[in-house]
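Submitted below is the structure of interest, expressed as structure tokens.
One protein chain is absent from this view; the other protein chains keep their places.
Letters A and B mark the chains in the order given here, with residues in each chain numbered from 1 onward.
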Amino acid sequence: MSSTEVRTQRLETGTSLIPTLPGSYYTDPEIFEREKSRIFQRNWFAAARSTDLPEPGSFRAVDVGGESVLIVRGRDRKLRAFLNVCRHRGARLCMADSGSVRRSLQCPYHAWTYGLDGSLIAAPNLSSMNDVNRDEYGLVGVALREWLGAVWVCLAEEPPSFTDTVQAAVTARLGDAGMIEEWGIDELVVGRRITYDVKANWKLIVENFMECYHCATIHPELTEVLPEFAEGYAAQYFVGHGAEFGEEIEGFTVDGRPGFDRIDGVDDEHDRRYYAITINPQVFINLVPDHVIFHRMYPKAADRTVIECDWLYTKDVVDSGADLSKSVELFHRVNQQDFDACERCQPAMSSKAYVDGGVLVPSEHHIGEFRDWVVRALAD
Amino acid sequence: MSSTEVRTQRLETGTSLIPTLPGSYYTDPEIFEREKSRIFQRNWFAAARSTDLPEPGSFRAVDVGGESVLIVRGRDRKLRAFLNVCRHRGARLCMADSGSVRRSLQCPYHAWTYGLDGSLIAAPNLSSMNDVNRDEYGLVGVALREWLGAVWVCLAEEPPSFTDTVQAAVTARLGDAGMIEEWGIDELVVGRRITYDVKANWKLIVENFMECYHCATIHPELTEVLPEFAEGYAAQYFVGHGAEFGEEIEGFTVDGRPGFDRIDGVDDEHDRRYYAITINPQVFINLVPDHVIFHRMYPKAADRTVIECDWLYTKDVVDSGADLSKSVELFHRVNQQDFDACERCQPAMSSKAYVDGGVLVPSEHHIGEFRDWVVRALAD
Partner (left out) sequence: MSSTEVRTQRLETGTSLIPTLPGSYYTDPEIFEREKSRIFQRNWFAAARSTDLPEPGSFRAVDVGGESVLIVRGRDRKLRAFLNVCRHRGARLCMADSGSVRRSLQCPYHAWTYGLDGSLIAAPNLSSMNDVNRDEYGLVGVALREWLGAVWVCLAEEPPSFTDTVQAAVTARLGDAGMIEEWGIDELVVGRRITYDVKANWKLIVENFMECYHCATIHPELTEVLPEFAEGYAAQYFVGHGAEFGEEIEGFTVDGRPGFDRIDGVDDEHDRRYYAITINPQVFINLVPDHVIFHRMYPKAADRTVIECDWLYTKDVVDSGADLSKSVELFHRVNQQDFDACERCQPAMSSKAYVDGGVLVPSEHHIGEFRDWVVRALAD
């Protein structure tokens, strides 16, 4: 049992506890299958960072809701995405997670050859391509957008509006459509990437990220840096709110010592503050004055989620070879603490005690919006 | 092929072979799910030994038909059982199989805190507990009884009568309601505990335990000690029958040499005899003059069962530091021989040859009662 001391405070009377999702939503393989098709394949999904594909011919194969999506940078330097499947007999075009090709993607089974734009350009013994419509047998395209330095793809035939979904989520949280541009995220550089393999349903991870009622119990380093988090209210609870650094805190680091120079463009009123954004269904963004922490989740099974977390700094900081460890360590610990908590919840989701789910206390009520979003998405 | 010599004897004519359960009962995951809810969660289940929880604050988390049940000894030294799930957001309260806490069970996620009696005593930011009914958000209780030194729990909202089920099974076997008290099992001490992880359906293990038609083939040591077992009739075939030790046998040990002093209270007419009791669905008790062997099964999947087996001796024997190995070795070998046989049957349960099951010979006919009990329990 944890010996953590938690201050118990008098709050309002009339406390109401509203329900979470039922336990089956976190364990049922059929619901997970439905989530793959109705949520992860229908919404914009941050699949990679644009700089992960530096050159013409660079590729990444990414699991998007169970589908292998191949992202390739063309000779024209544009990024495009395709299903990673040869149209002939179904061989995977690229087995590696990443790599690079020269001018084309050639299937290693029968040598059907595709341009970096996905068009079928050659097939042995089928030079008379009059009869084989190149477009008909080109790679299956996937919608792609770049924003905040991320590559967003959408498997839907008619993707939802990027503005009304991804960008609207950021605006709704920050209360200001332009504010996030202050960080110039697409100009930042990956200082550190850590991948976590978590034995928990992706929704437990979203719900954990959305609330700070657990902060006092499991995040001693974070509440030291952001004292208001000990009160249990997440920055996300309020529109536009950034949690303020403690008085003695000099930077967003594991020991509160100075981090790096404030990113050019970040406004004075956003200095010494921490902002957190959830973009459904699989992105978390954390903004602090000198860096950005960007999480992308890859759901693998009802009880397993892989998370890639990037710590992003200015090119100057990274090029200088400065020691990032104190800076990275703070949120790496937060991640480990959170994912441990989620793994602790997962096995109980199938309990009789959780058939109707648990409850949300007032400082968690905004999780109810996520719950309703999931239920609506699955009903479609 | 085994070269075991088996004496084949002329029995009665008119031999009838009655059917076992169909093969699917041992392999179908849906039937196993139904067994979890209709059998293991509705009947009294021996989950631990009372002495496994020696002090106030001692706990055990036990898998009862797929549900993690937390057994805790209170400050009042009473044992209580709860579902091992926080009522707030569903975190497992105790991840370890056993351990101890001080005065309360605190959830390590958001610090909801429960008394050892299961009541909710504190939750951060919810000190105004007028509005949050403590009883409503206390841990979900599970019925608990202690008998024969074992902790029996039942997940049913209305548990069946303990007397009419557990105790009646013992009486039916021994033919005498009080006889088992002669062994004073709750005063005995665990001399040795061995856990077996068996790749077989739990019912194969019950059926194996119930009959002795296999004894001549697979239990050379046991039939040496109990010569009548070579005839193929289990002690369980007859009400009140104890299999008699062979003439030259001095104790229930692997080589027939002396064991320990007869337990005070065991009657002369029960000396030099072996009694076996099956308590549906998951307990086997073996009584010999100087010790008791107590098996608890934990079914894990249609094709996997964990068995905890305790060798129980008087406190004097255990405290003396006497060598238990000859005594333990006999039934440990029997266990291994039996579980090997069960693992050998499991893969054939899905054969076309076993679609309608196999057959029971006359000395196995009492297995038919178990078969009928299972069918009735699943039909409810």
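What to note about this one:
What we mean here is this: a contact is a pair of C-beta atoms (placed from the backbone, for glycine too) under 8 Å apart; a residue touches a chain by one contact, two chains touch by 3 or more.
Predicted model, so just to flag it, every value in this text is computed and none were measured.
Within the whole complex, the absent chain has one touching residue among A:S24, A:S68, A:S98 or A:T171, and that is A:S68.
Per the touch definition above, the residue from B:G90, B:G115 or B:G232 contacting the chain not shown is B:G232.
One of A:R73, A:R87 or A:R272 touches the chain omitted from the figure, and that residue is A:R87. On the side of chain B, touch with the chain left out of the figure occurs at residues 1-2, 4, 6-17, 20, 23, 207, 213-214, 216-218, 231-232, 341, 344-345, 347-354, 357-363.
Remark: the residues of chain A touching the chain excluded from display are 66-68, 83-92, 94-95, 101-102, 104-106, 108-111, 122-128, 130-132, 137, 140, 155.
Operating definition for what follows: only the chains that are shown with their structure count from here on.
With centres set at the average Cα position, the gap from chain A to chain B is 48 Å.
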